[in-house]
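Incomplete set of chains, arranged as in the complex.
Chain naming follows the written order as A and B, and within any one chain the residues start at number 1.
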Amino acid sequence: MPHHTKTITISTNGKALHEFTDEVEQWLASIDIETGLLTLFCRHTSASLLINENAASAVQRDMLRWLERIAPEHDGYEHDTEGPDDMPAHLRTVLTGASLQIPVVDGRMVLGTWQGIYLAEHRANPHRRQVVAHVMGE
Amino acid sequence: MPHHTKTITISTNGKALHEFTDEVEQWLASIDIETGLLTLFCRHTSASLLINENAASAVQRDMLRWLERIAPEHDGYEHDTEGPDDMPAHLRTVLTGASLQIPVVDGRMVLGTWQGIYLAEHRANPHRRQVVAHVMGE
């Protein structure tokens, strides 16, 4: 059964959600797989992956504000040598998770109408983030 | 290697946890797979999947109350055009996640004794939710 892998690089410039649904869709379209399983894996401990509504941009802003509140900066962390945004970034990464799995049916991800795939950057400074995409199927 | 997919539809009627472990088990039993990987994927941004204790019903009620507190309604959201339960539903969906992966060994999911599979409905109004089940193995 064929496997395919690809590393997707996303350049970030501060805390934000970066949608990359189209890039994944285009890669899948270039591969001859009808039915299978797609996995996306983020190789970092201060950036993460999530699926979120991609229609209203206010949803993304509310999501980022909620992440600020739920794992705030300057909250008495012992690990504070890499800047006030570092430990909250680790916490938000664990909360949202490093990987996503999406079944592929009829050659396409089974995403719902409003579901978009996002990289969440949790650090304040620019980074280049690597997401490994893996699909197996036939 | 065989793949199998099935769409499970769950009708909801307000915020609740809906266990559907039995439905997944019955589907798996109808398929000739001894060893493999099961993926469940929820096609929505205001309902999600989780594994939780299925013995004491009070656990489910405490879980729902905790979700209310951790992503409360009326918390100053910018995105408020679809009702006060909408943005919290997106947040709770990201917190709990859209997919579950469970290995299959000897033809059965390797769930622990107390683990049940739940759809978490985060919206107040009735919905019909689609969960795509995918298994591959041999």
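The rule is simple: contacts are C-beta pairs under 8 Å (C-beta built on N, C-alpha and C of every residue); 3 or more make two chains touch, one makes a residue touch a chain.
Just so we're clear, the structure is a prediction, and the values are computed from it rather than from any experiment.
Q: Number of identical chains in the whole complex, 2 of which are shown?
A: Full complex: 3 copies of the single sequence.
As a convention for this text, only the chains that are shown with their structure count from here on.
Q: Could you give the separation in Å between the centres of chain A and chain B, each centre being the mean of its C-alpha atoms?
A: So the centroids are 20 Å from each other.
Q: Can you list the residues on chain A that touch chain B in the complex?
A: Those in contact with chain B are residues 1, 35-37, 50-53, 56, 58-59, 61-63, 66, 70, 95-97, 100-103, 105, 110-112, 114-115, 136-138.
Q: For chain B, which residues are in contact with chain A within the complex?
A: Touch residues, chain B against chain A: 1, 3, 5, 37, 39, 41, 43-46, 70-71, 75, 77-79, 81, 87, 90-91, 93-95, 97-99, 101, 130, 132, 134, 136.
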